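Shown here: the complex without one of its protein chains, the others still in place.
The chains carry the letters A and B, assigned in the order they are written, with residues numbered from 1 in each.
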Amino acid sequence: MLPVDLPDAVRDALLAPLVDHHCHGVRRDDLSRAQFELLIGESRTPAPPGTTHFDTPLGAAIRRWCAPVLGLEPHVAPAVYLGRRQELGAGEVNRRLLQASGVVAFLVDTGLEAPDLLSAAEMGRHGGAAADEIVRLEQVEQDIADSAAVAVDYMDSLGEELVARAARAVGLKSIIAYRCGLDFDPSRPSRGSVIAAANRRLSDPRERLVDPILLRHLLWTAVDVARDRALPIQFHTGYGDADLDMSRADPAQMTGFIRALQPLGIPVVLLHCYPFHRQAAYLASVFPHVYVDVGLTLTHTAAGSARILDELLELVPFHKQLFSSDCYGLAEGCHLGAVYFRLGMAGALGRRVESGEWSAADAARVAHMAGSGNARRVYRL
Amino acid sequence: MLPVDLPDAVRDALLAPLVDHHCHGVRRDDLSRAQFELLIGESRTPAPPGTTHFDTPLGAAIRRWCAPVLGLEPHVAPAVYLGRRQELGAGEVNRRLLQASGVVAFLVDTGLEAPDLLSAAEMGRHGGAAADEIVRLEQVEQDIADSAAVAVDYMDSLGEELVARAARAVGLKSIIAYRCGLDFDPSRPSRGSVIAAANRRLSDPRERLVDPILLRHLLWTAVDVARDRALPIQFHTGYGDADLDMSRADPAQMTGFIRALQPLGIPVVLLHCYPFHRQAAYLASVFPHVYVDVGLTLTHTAAGSARILDELLELVPFHKQLFSSDCYGLAEGCHLGAVYFRLGMAGALGRRVESGEWSAADAARVAHMAGSGNARRVYRL
Partner (left out) sequence: MLPVDLPDAVRDALLAPLVDHHCHGVRRDDLSRAQFELLIGESRTPAPPGTTHFDTPLGAAIRRWCAPVLGLEPHVAPAVYLGRRQELGAGEVNRRLLQASGVVAFLVDTGLEAPDLLSAAEMGRHGGAAADEIVRLEQVEQDIADSAAVAVDYMDSLGEELVARAARAVGLKSIIAYRCGLDFDPSRPSRGSVIAAANRRLSDPRERLVDPILLRHLLWTAVDVARDRALPIQFHTGYGDADLDMSRADPAQMTGFIRALQPLGIPVVLLHCYPFHRQAAYLASVFPHVYVDVGLTLTHTAAGSARILDELLELVPFHKQLFSSDCYGLAEGCHLGAVYFRLGMAGALGRRVESGEWSAADAARVAHMAGSGNARRVYRL
């Protein structure tokens, strides 16, 4: 898979096991073509009439890289691929693809848990890997909102539940980018404003939380927990689905909040970031507690992903880059994330060694840090 | 022109006729050096003393690619090029360059029509191609504002005129990016607010329309027409001239409006997009009704244009990419748009085939879709 002229030390470092510091469960059941297509890409809608989601960079990548894992030739037609998937059954497909990824530890965002998705522990078992949990803040909040009767309950229960959930987890995750954008007021909201907002919230708790006051309250409650337990907080930034307003998902918009967290020593992990990955690398370069990863971007940009890793490497300190697949639903996402991370890094590092910019030993060291070393240090695995 | 090692199927698909889904008329008259220079680039001002607009990527590209079409060596001096242009005469120059582009159908934005520009029909005749019309909304509004007496007339006439114009056209076009930026309120303005704004407008109708209420009213009136006739609406986004505020031309800023149009099934076509083409590709990937094209960006970035197509291809679904030259004034723009589209796609597709990421058949199919197939489907040509 990797270029033949890559120095051995770099090749070995890139083929070493990866820590996937951000992923979700994959579907345990056999999928129809319609179900499978809905999980290609982030549109969550069927492709327009006469078109198919296989006609995307990700769709082409599935046919190129996942077909051989299922015992097929590269580039087989979608129907052939899906037929083979059916033939093998979801369990075998998941085991093959998760194990092909060479991931040694999954950190699973359990906020999307559902009966038809593998749990964190199952992801580990199917993938032959360790598995740990990342707690999604907005999911915890939704649970509390569903059960709390009054505002004070809501606030107390939220804190207690976050403490309890964090005790079993290796990190927290915020999707505030989706809910009110990253240009939120970085200050901790006053207790009075939170009580008023919580009372409004509890009058219709089934609604998805979008109130900036409660979102900021949730985040600052999480900060207290993270500080006590030295947990990193992951932030969705940049690339995501149609619920996002991309013009409010630039991580640089939360510079004030990042600055407020600096004295607390809480690692801030920026996920995905595209097309703001250069801004993210800048933040990682000037703030000692900021880490960065282009996550699901690599899987979805596929044949075009190498440039994005290249752009991240322009400025990111070597001890600040992480790897994740952000797979969700399809085990294909896990394998492809690993494939394109390795291919992209091989290209970037290989060129640096070939041009004499870096020694092979340095390149190998950087590959190791980005692939697993940094994640082990940040999440204390 | 294309790389020698490109697979035949891909080469054939790239050299096949193009549909130029967005262009303007070119000048019918012979141009002085000063006139010609003003049409190189988007500054619309003479180059600073001691400099020339030929010293730009576009200027170099004219000397490289258009000189041979006029029977000259590549890289001739500007004066030689302009001398030859004079010698051949504007008619012959236009015919040679438009036909060299290999465009089989021009969709002409007639909003800039003027006696010294070829009409849509003439663009077709000179280029040996079909020609259809794209109606520029702000031009229709200006005509109505010039003639309406009172607000109710203005509103009624606007709707009637748009219906009449749309009946002869294959699409509509908005330049709201230029007038109030793409971060406009996505909701339909109330009738009361429109009447009040129209009355203000009619007190000074010669002014260029910049009132966000009337611009939104214009857009929503167009939405009604587009829905009835299943017409796409094109939006200028990103790269343009000095009238633009680039920080308000990011298509992601109109996500709310795009979302509002999704249930109506109206195709939204994002033009130019640079440097927000990644945001545009993201929108095309998550919204089923969004299409994208880097348009005049290729012509103006010229020798550097391949990277921009590469970046667009990172995320754009294959059935969502379109081609346009956005030529205006100079037929050179049409030829160069086609040249750099073919060169850039050849590079991107060739690398994918060579690295084994895509099959040659897939690459050829993508070339065909982007070059003409998608436009034929979207505009129902």
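The rule we apply is simple: a residue touches a chain if its C-beta (ideal position, glycine included) is under 8 Å from a C-beta of that chain, and two chains touch if they have at least 3 such contacts.
Quantities reported herein were computed from a predicted structural model and do not represent experimental measurements.
S.K.: Check the options B:R191, B:R227 or B:R307 and report the residue that touches the missing chain.
M.R.: Candidates B:R191, B:R227 or B:R307; residue touching the omitted chain: B:R307.
S.K.: Specify the residue from the set A:T51, A:T110 or A:Q253 that touches the hidden chain.
M.R.: Only one of A:T51, A:T110 or A:Q253 touches the chain omitted from view, namely A:Q253.
S.K.: Of B:Y154, B:F184 or B:Y239, which sits in contact with the chain we cannot see?
M.R.: Final answer for the missing-chain contact: B:Y239.
S.K.: Where the complex has a chain not shown, which of A:Y178, A:Y282 or A:Y340 is the residue touching it?
M.R.: A:Y282
S.K.: Spell out, residue by residue, where the missing chain touches subunit A.
M.R.: 183, 250, 252-253, 255-256, 259, 278-279, 282-283, 285-289, 310-311, 313-315, 317-319, 352, 355-359, 362, 366, 369, 377
S.K.: What residue numbers in subunit B mark contact with the hidden partner chain?
M.R.: Spelled out for subunit B, the touching residues are 41-48, 50-51, 53, 55-57, 60-61, 64, 74-75, 239, 241-242, 244-247, 274-275, 300-305, 307-308.
Just so we're on the same page, only the chains that are shown with their structure count from here on.
S.K.: If subunit A and subunit B share one sequence, what is the angle of the rotation that overlays their CA atoms, in steps of 5 degrees?
M.R.: 120
S.K.: Where the centres are mean C-alpha positions, what is the separation of subunit A from subunit B, in Å?
M.R.: 36
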